[in-house]
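Quick notes on the structure that follows.
Only one protein chain is missing; all other protein chains are in place.
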Amino acid sequence: MIMSIKVRYFASLKESLDRSEDELAFGKSLTVREVWQCANAGKPLPAHILAAVNMDYVDLDSIVQDNDEVAFFPPVTGG
Amino acid sequence: MIMSIKVRYFASLKESLDRSEDELAFGKSLTVREVWQCANAGKPLPAHILAAVNMDYVDLDSIVQDNDEVAFFPPVTGG
Amino acid sequence: MSIKISATAFDPWQEVQTYQKSALRAGQFGATSVFIGTMRDFNDGAAIQGMILEYYPGMTEKQLEKIVGEAQQQWAVLDALVIHRVGAILPNEPIVLVAVWTAHRGDAFDASRYIMEALKSRAPFWKKELLGPEDERWLVANTQGYKTD
Partner (left out) sequence: MSIKISATAFDPWQEVQTYQKSALRAGQFGATSVFIGTMRDFNDGAAIQGMILEYYPGMTEKQLEKIVGEAQQQWAVLDALVIHRVGAILPNEPIVLVAVWTAHRGDAFDASRYIMEALKSRAPFWKKELLGPEDERWLVANTQGYKTD
C-alpha cells in the first residue's frame, strides 16, 4: 500500500525552505519526524519547531496515516 | 472651644434612621464611635458599618476634628 | 485618566471610542481591556424590575481616583477610563465601565481587574433592587466573584 501525505510549511520555515508544501508517497507508515526527514533530506529539524497532523498539534513521534496533512511551523506569534 | 461636626448617613442606614444628616457641636474632641453615640443616643452602631472622615475611610477609634464631615454607611455594593 | 459619575444611561462603546480618540496617541497602545457591568433582569432567584443606585458625591470620585492611581503605580498603565451609573437604572443598562490602555496585555488585564475589584469593595455605591411595586431590597454586600478551586 502507498500512503499519500501532504506536508505544509509556514512563516519563517516556509521562507527558509523556499516552498510551502510537499506531496509525498511512502510504502510504509512513518512518524512525523520521519516525514520531515524524507521531505528534507539531510536537514535537521529546527529547534522549537511545532508539528500538526490534520490541524491538531502532535508530537514528533506520532504515526502518520494515509492522506494525512502534516504541518511544520515555528512557535506561533499571534494575538 | 466648640467643634462643629457634620454627620452623614447613606443607603439602608439613612432609611432606617429616617434622616440623611446631623449637625453636631461638641465641647471636646471625640472619636468617630463617640460621634455616632452622640448623634444616635442609645442606638448601638450596626454591625459591618463603615465610616469615613472627610471622604476617606477611617476606623471607629480615630479622632474627629473641628469642621470634619463624618459619614456612616453600610458595606458598598457598586459595580 | 478620567472618572465619571453618570446620572443618565451611557453607551459604553461610544464612550470608550470617544475617550480613546481624545486621550491616546495612535500607535502607542498595544492592549485595551474593557470591562462592562450591565444590569440583569434577575438576581438571587428574583426577577428585577429596576434598581436605584445611591452614591456619596465627592467621596465616590475621590475613592475611584485613588483606586486608579494605585493601579497606575502597580502596572504600566497608559490611560484609564471609569464610568459608573447612579440613579434609577433599568435592566440591560450598563452600570459600570472600566477601560485600561497599556503597551502589553498583562498590564491591561491585571490593572482592569484590580480597578474593578477595588471599586466593588471600596467605592461608595449602594444598590437597591426593585422587585415590584412596593417591593424593594438593598443589596447587603458584594461577593468576591471568582472561582477559588
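For reference, chains read A, B and C in written order, and residue numbers begin at 1 within each chain.
Simple rule for what comes next: contacts are C-beta pairs under 8 Å (C-beta built on N, C-alpha and C of every residue); 3 or more make two chains touch, one makes a residue touch a chain.
Computed from a predicted model, the values in this text were never measured in an experiment.
Shown chains touched by the missing chain in the whole complex: A, C.
Note on the undisplayed chain: of the listed residues C:F10, C:F109 or C:W138, the one touching it is C:F109. Within the complete assembly, residues 8, 10-12, 15, 48, 52, 55-57, 71, 73-79 of chain A touch the chain that is not shown. Even with one chain removed from view, chain C keeps its contact list with that chain: residues 13-14, 16-17, 26-42, 75, 91-92, 103-110, 112-113, 116, 120, 144-147.
Here, only the chains that are shown with their structure count from here on.
Centre-to-centre separation between chain A and chain B, using Cα means, comes to 72 Å.
For chain A, the set of residues that touch two or more other chains is empty.
Among all residues of chain C, none touch two or more other chains.
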